[in-house]
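Just one protein chain is left out here, and the rest sit where they should.
Just so it is clear, A and B label the chains in written order, and each chain counts residues from 1 on its own.
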Amino acid sequence: MKRILTYLGPVAICFIGLLLIAGCDNKHTSANSTQKPIQVGIIIPIEHPAMDEITRGFKETLAASLKQSVEFQVMRTQGDVNLQRSMILQLQNKGIDLYAPIATQPTEMTAAMIKDRPIVGLAALLPDSIRAHSQLALVDDEITPTQIIQFIHAIYPTKTQLTLVYSNNDKMIPEVNEAVAAGKALGIQIDTRMVTALPDLYSIAQSLSPQTQGILVLKDVLVVSGIATLSQVANQKHIPLISADDGSVQNGSGFALGVKEYQIGVEGAKVALQILQGTPAATIPMVKMTNLSVFINTKALNAQGQDITAIEKQAAKNRYAIVDLTTQPVGDLK
Amino acid sequence: MTPLLQFENITLKHPSLERPILQNIHYTVQKGDCVVVLGANGSGKSSLLKLLDGRYRTNAGKIILKNKNILALSARARAHCIHTLTQNAADNLFFNLTIFENYQLIQKRNKADKIDSLGDYLRSFNANLATKLDVLVARLSGGEQQALALALAVLYPPEILLLDEHTSALDPKTAEHLMALTARIIHERHITALLTTHNVSHALAYGDRILALKEGIVHNYIERDDKKNLTTEMLMAQCY
Partner (left out) sequence: MIALLLATLTQSLTLIPLALGINLSYTLLRATDMTIDGSFVLGAGVFAQLVTMGISPILAFLVALSCGAIAGAFTAFLQNGGKVDPLLAGILTSFILYSVNMAVMGRPNINLLTTPTLFSGAFAHSMILGWFSVALVVGLLVVAFYTLLQSRLGLCLRAFGDNPMLLSRLGYNVTTLRFIGFSLNNLLAAASGAITAQIIGYADIGMGVGMTLIGIGAIVLGQHLILPFIKKHYLRASSELLAAFIGITLYFFILNGLLRFNINPIYLKLLLGVLLALFLRTATQKASLT
């Protein structure tokens, strides 16, 4: 008997604890049911300042524009598929009114699991055929690679050789293809290098073609995490490192044409507001980001031996706002 | 009559050792012999047995089993002819299976008829075993384990049974029992056996013939008729 107790004791305690918690949890929600604030569930797949920026933009805008009170349940899944599934189920049990998953993969899972509540996929890209079958609205955070290539060509009309470093993330492959095609149209040959894991980035950076006149990175979480590695190579070769998001510019890329992450959250909140006011989610067209910015890092540009005036000139011509991130601390943007 | 087993000038070397483990061993075993191999630690007696069950290969010389070079036998054919029991019961049995499952695995491989009652069969080896058919081998005592290993080894008698100090991990009383049981079984069933031991009195009492090894070389051949004139002390002095 004693032996049985030693085995079962800790487990029993765990169980009883969990039962109590589960019980309290239920009571808690039922007590609040008279007031009924709108419940919004946000799913953050990885720990990244960009994710926090999107979340902040979404929360602040939605809270300010809604008449009713709103409660946000933020779930951080740490890149774990099982955890993500548990968290979505948990949100479902809490009776969430609107889901806001960030990035494509969490949006897919939410759409597969949640059929009876609207979903606003932030920074997510899914075909329309899928949207038609669920209450899914999307905010696409991507500016097209063509826009970036054209902008680069305008700044550096003489460059004919660029290297594009990308990761094997699902959304990258069509974008890379588009970038290569856009380059070809402008007479720029784009070498592509795929990274499957962050540790590979160093060796890939060391083995770039000697003829390359610039390194290009799209909005690519994995490669951006290792942007410092590419920045070193760019400094050695005195070639520009060009990216497509603000975080990478803070961490050593020369300049980027992109959108402010905060703004993605703002656009998402506008869509959420429309849905909460009664517009069916599937009828809302996919939101494309139009307010583009040019992020620059003068220190990095100097180290890469690049002149800033051409960039400023082209930004002004295209009416892109210039955001100087040289002295901005990482992850503190509005 | 052709002998069952012949060692023809066997030499076994290990790359890291200067002295060969076995050198120029020449010996013949007839069917039904119970040969005891005696020798100090490192004299090469276990290696001699390992040459037979395929764990080692000779560097020079041949081992002939029933007119065939032993190297020409497939692993399966060799397994059919030769069965080894070592001092470590975990080598001889499947520890995490029951007695009955151990029996099933051996019975199937030999494609022989099932015996009527495993319990009755085991009773003649060790009375306790018969009542524990559904018990894991790991739960048996050391003596029971080795008795079971012996029982299963001779269930479908092999051409040659190799016993590599199979009693040495047991307490003296249990070892004595097991040795007597082993001797009875191999004589009753006319099994050819090669056994190694450090117990000189066992060698005299149970062995038909004795092969004394010293540093990899045959030190003395003792045949059936010579045994009568030997005492334990004399044999001890010769081998160690």
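Basically, contacts are C-beta pairs under 8 Å (C-beta built on N, C-alpha and C of every residue); 3 or more make two chains touch, one makes a residue touch a chain.
Here the structure is a predicted model, which means the values were calculated and not measured.
Checked against the full complex, the candidates B:Leu71, B:Ala90 or B:Ala127 give a single residue touching the omitted chain, namely B:Ala90.
For the options A:Pro37, A:Gly79, A:Pro157 or A:Pro285, the residue in contact with the chain missing from this view is A:Gly79. Of the listed residues A:Ile130, A:Ala154, A:Leu186 or A:Ile322, the one in contact with the hidden chain in the full complex is A:Ile130.
Contact with the chain that does not appear here is found for just one residue of B:Ala60, B:Val135, B:Ala183 or B:Ala205, B:Val135.
Residues of chain A that touch the chain left out of view are 3-4, 7-8, 10-11, 14, 18-19, 21-23, 25-26, 47, 75-83, 85-87, 89-90, 93, 104-105, 108-109, 111-113, 126-127, 129-130, 133-134, 168-170, 173, 196. Residue-level contact of chain B with the missing chain is found at 53, 75-76, 79-80, 83-84, 90-98, 101, 104-106, 108-109, 134-136, 138-139.
Definition applied: only the chains that are shown with their structure count from here on.
One finds 71 Å separating the Cα centroids of chain A and chain B.
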